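Every protein chain but one is kept in place in this view of the complex.
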Amino acid sequence: MPPKQATSDLRLKDRAGSIFDQLMPIFATLAALLVGAIFLMLLGANPLVAYGALAQGAFGSFNAFTETLVKAVPLLLVGLGTCIAYRGSVTNIGGEGQMIIGAILSTWFGLTFTELPGWLAIIIAMLLGIIGGMIWGGIPGILKAYFNVNEILSTVMMNAIAVQVMNYLMRGPMIDPVQREAASQIPQTARLLETYRLPRLSPTRLHMGLLIAILLAVAVYFLLWRTTLGYRIRAVGQSQPASKYGGIDVKKHIVVALLLSGAFAGLAGMMQVYGVNYRMITDGSATGFTGNAGFNGIVAALFGQLHPLITIPASVLFGGLLVGANAMQRVVQVPSALITALNGLVVVFVVSSEFFRRRSQKRRQSQFGTELAEPEDAEMQQEAGEA
Amino acid sequence: MQKNSPVINEKVAFETLEMRGITKRFPGVLANDNVNFDLRAGEVHALLGENGAGKSTLMKILYGMYHPDAGEILINGKTVRINSPTSAIQQGIGMIHQHFMLVPTLTVAENVALGLPSSRKPLTDLDRVSERIISLADKYHLSIDPSAYIWQLSVGQQQRVEIIKALYRGAAILLLDEPTAVLTPQEVNELFAIMRQMQSDGYGLVFISHKLHEVISISERVTVLRDGRNVGTRLTCDVTQNTLAKWMVGREIEFIKSTDKPQVGEVRLALEDVSCRSDRGVEGLRGVNLTVHSGEIVGLAGVSGNGQLELAEALTGLRPITKGRILIEGEDVTGKKPAEITEKGLSYIPEERMKDGMIRDFSISENLVLREHHKMPFSKHGFLQMSYINDHADRLIEQYRVKTPSRKTLAKSLSGGNIQKVLLARELSREPRAIVAAQPTRGLDIGASEYVHEQLLMERKKGTAILLISEDLDEILALADRIAVIYEGKIMDILPRETATKEDIGLLMAGVHPGETIRNEKCD
Amino acid sequence: AQTPEAESPATGGETSEPLRIAVVSPSSINDLAFTQSISDALIVLKAEMGDDLEYAFTENMFVVDDAAAAIRDYATKGYDIVIAHGSQYGSSVQEIAPDFPETVFAWGTTVDTFGLPNVHAYEAASDQGGYVNGVMAGMLTKSKIIGVVGPIETGDAKLYVDGFVAGVKSVDPSIDVRVTYIGSFSDVALAAEAATTHIAAGADILTGSAQMVVGAIGKAEEAGLYWFGTQANQNAFAPKTVVASQVYHWEVILREIISLHAAGIMGGHTFSATLQNGGQVITINPEIELSEEIKTKVEEVIAGINDGSIVIPKP
Partner (left out) sequence: MISDLLSATVIIGIISSGIRLTTPYLFASIGEMFGQRSGVLNLGVEGQMLLGSFVAFYVTLKTSNLWLGLLAAMGVGALMGLAMAFVTVNLHATQGISGIGFYLFGMGMSNLLFQKLVGTVEGVRGFQKISVPLLGKIPVIGEIFFNHNALVYLAFLLVPVAWFVLNKTTLGLKIRAVGENPEAADSLGVSVAGIRYLTVIMGGVFSGIAGASLSVALLNVFQQNMTAGQGFIAVALVYFGSWKPFGILGGALLFSMVNALQLWIQVLGIPIPAELAVMMPYILTLLVLTLSVSKGRGPSALTKVFEREG
């Protein structure tokens, strides 16, 4: 290896470039919003006002910021699961269903066992949320590993099944007893006991789930790069023959990747109940309960380059974008469909920006020599090594 | 390919090819540095050089896959622009890549027809293509079934498909990048026969190989690249193996031979009547009996596809066996998982090292613990111990002289020789009781091969039992103490090195016991 | 609007400041169903009040969480009345209302005000309209088989369907009313196929609830059968097919809420959109020829419901 001194200057320049690269998703988001500005103008709204409202709505006040954080919690959790799944080379698009089942199990528990101390109930509920997600993620995992059923197919199907399970429970066995009697028949459960709710940062809705999610992000980072299990998941994701050769049970680790991925989604579902709504409510669709977090979490993870730690700010940014866009819609009164379309544009622009990030990285690589900038994994490895 | 052209292209008129001042730069590497190279109709021009010398790069430039930073190419004295494989094909250039460019799920005829205009546009004209394939195959004695799927073919057959593809497109210049690396001696002979016939038909051929005797026996001229520079072109008649080796590496190379008597100890590896299935579901091994003792190297010779892979995988637990027993140091390990067998001290150098032995997107240090990542001191209570892993990597990189910028470098950006060094480092540093080494020097240059051989002999000296699977008879004869020959999943015979001859082994590899006479029944 | 004071029932003494109403609703304003009904109500009020009313609309808030943010935001922005038009928004209203004692929250469709002083609740007695539709359907059916296409078996849809079934049975208990729930609010194709299935099974009259029924109406139209609509006026959509629609006129309730607000009463009331108060109207499609017998019967039934002589049985 070359002596440190000679490279320190280069390293500095390299770092600067590397920071620029890391910001690429943000530039991409701005570009998408620029395109969105055209739509806004066509709809007769002033883009400056609109985006001002967006920023204001997402980050403009303490309260707005906490709302953004509330939104970010499920994104981060699902995103963490996505990081694990992608590292293990499985495409888990079953986050929606996993959230639902996690929520169902934990809500059932919270409404059934009402005599426990709050902290214990919350812990058990978290475990049950995790278990619910694991069941719903584990089934596609087993089907993939042992029956060769593609996980894209199975997770799509599992999402649809989860919705029906939820609908059935919300109108039958788990419906709010008040609603069972009432004419309105709202498909929702009863509310959780006060003591069973995740502590909040009063007076905002920001709940302890954020803290837990951040801790878990760090844990996932350690899991992936510092534990044998993480090593194995990544190995299986990169090369199945080589993993087999290395004595790793490939099938088992495919299941484990989906189990873990599902666990995080299930926990996200639990948090939506115990931290935000204090009950399960549906409108008959998955989105009605999950708010699309099962999908958007995947996007947030991508924002975060599938790195658990970068996924933290990425979720906050993406959450802010979602919260802010709703605020913008209220201010300039454009149809909410525009928000969905904008959301889509942002996703497309951000994934495409990877290309420019890589290219710029490569350019730096040839400029500063190969030893400085290696592709992502090595970089993370390097961080893991130096941490 | 002009419009309305006949379905098969006529051989392009070709006299001379000249590459002038070719320079190609990759990030951090000058792969070709002002290289001049020329080729004439009717000659085989060998291209030699160590791993990473720039041979493939030069050929890929000629084939339009890479764009040179400087230099020009002249065909028949005229400057041509070759900026894609398509334009290379138009200029009459065909390339047989080291990694075959075939679509395994398509048939031979489909692979040949791919990208060509069809006489029945928009439909394919596979019947006509098949006819032409058969006529081409007849001309060059390349027996091939046009309707067979590529995945059903042996490596040698696949290579013939590659040659047919090029001829079909009217190629007059054929670039063969290490075509013999994956062939059996018989197949090499067949290939050479084809090459000689093409040569006499006025084709120009570029031949890349790390095997000097091949270069000497087939080529008219030889060019040596070193660090991307052309260090000279000679008539092959003017050189010997030793001068070539010295010229390539820049130092004297001694061709190693294990001459000392083995210190044979107890049986370390034993297969008793082992049978198993191959990937295609047919019998891969059929009642194999074989033992390897401490301190000896047993060579397993055979034409590729006769059960070598199955045997290696059965031994290492990667493939379930259907019959028989496998013993390591007398202990029955039949049906044990790969991890448990690794535990017993069996190391394995797989044939497909990039696919089976390494994780391309893992760093060197991660790859170095692939086998032991879960064990002390690399892992404690399920947590990886990065400091041990890093120290381990640094130590092995130095000890095995792996050429790499750092331990964080990803495996995929290493050269073939260095990948093999990392693999050896990992497998040997475990202090194995026994080693299965499959084609350990395939694709390596002389220097690297020499290094691998040295390492294996050192292990033998330490008392390790080694099963050396190779299609390279010279390698087997140089290293092995006993030579087993495998044919259609059975061990034909086991010969002591002293009495083994190339001819006998060759016959056994073809399924014939020396001395046995085969008669066509019809002749009786 | 020229002279606001004369026309507006709501603004009371203040003349300069317009009344500001915000609506948060789960589906889109042109769903020909639930959200369109409240949107139409505001359009009516706006026409009545002109510059004295300013309203903001946030649609497609099927995510309860986003709706909560919207509700809070409107309250923060000083809207006088914030309408949470979705039964699933209850928890959010319960949580937000105490923070904004100056704001009137109206939550529908339900009857629970949580005992909060600034929350009104409103609901639609959709079983009433359903009952009337059912009576008509029962009288019109020849095959004695009637098909119902619903989204999921809860809420407003269930209420309507239960009322409808009761209405049919009141005419002739032997009529077979077959109910399908397709498990989705948006799958128009499946709703259409459910209608087709009913038709194949012999139904000659269909009804259904929620926005995806537009597909089913089309199938009824194709087969030349009758359809009964609910939530919004579907008569114009298939003039030869839709016999009558039960239409919500939320403006009736909103007017009350507005006048209470003007009187300084911020909440505590529950309202029901009924046939009696005009919050719910059976709009018979003039394009369809109905016998006098049926017309009289409808009037009778409506009167009966209004005076309490008809009690719609719960299933």
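Some notes on this structure:
The letters A, B and C name the chains in turn, as written, and every chain counts its residues from 1.
One rule holds in what follows: a residue touches a chain if its C-beta (ideal position, glycine included) is under 8 Å from a C-beta of that chain, and two chains touch if they have at least 3 such contacts.
Just so we're clear, the structure is a prediction, and the values are computed from it rather than from any experiment.
Though it is not drawn, the left-out chain touches A, B, C in the full complex. The residue touching the chain not shown here, chosen from C:26, C:86, C:215 or C:279, is C:215. When the omitted chain is restored, the residue from A:55, A:124, A:149 or A:193 that touches it is A:149.
When you scan B:16, B:79 or B:105 for touch with the missing chain, the hit is B:105. Touching the omitted chain from chain A are residues 39, 43, 91, 93, 143, 147-150, 152-154, 156-158, 160-161, 164-165, 167-168, 172, 295, 298-299, 302, 335, 337-349, 351-352, 354-355, 358. Mapped onto chain C, the footprint of the missing chain covers residues 27-32, 36, 60, 147, 152-153, 178-184, 186-190, 192-194, 196-198, 200-201, 211-212, 214-215, 218, 221, 237-238. One chain of the complex is left out; on chain B, the residues touching it are 24, 26, 57, 60, 63, 65-67, 84-86, 89, 95, 97, 100-106, 110-111, 113-118, 121-124, 165.
Please note the rule applied: only the chains that are shown with their structure count from here on.
Here the chain at the heart of the structure, going by C-alpha means, is A. Centroid to centroid, with C-alpha atoms defining each point, chain B and chain C lie 75 Å apart. Chain A and chain B have Cα centroids lying 45 Å from one another. Note on chain placement: the centre of chain A and the centre of chain C lie 37 Å apart, centres being C-alpha means.
Looking at chain C, no residue sits in touch with two or more other chains. Touching two or more other chains at once is no residue of chain B. Contact residues of chain A toward chain B in the complex are 1, 222, 225-232, 234-235, 238-239, 241-249, 362, 365-366, 369-371, 374-375, 377-378, 381-382, 384-385.
Every residue of chain B that touches chain A in the complex is listed here, in rising order: 27-28, 316, 318, 337-339, 342, 348, 350, 352, 355-363, 365-366, 370-371, 373-374, 379, 382-384, 386, 390, 405-406, 408-410, 413. Within the complex formed with chain C, the chain A residues making contact are 57, 67, 70-71, 163-164, 167, 170-171, 175, 178, 182-188, 191, 203, 205, 272, 276-279, 281-285, 287-289, 291-292, 322-323, 326-327, 329-330, 333, 335-337.
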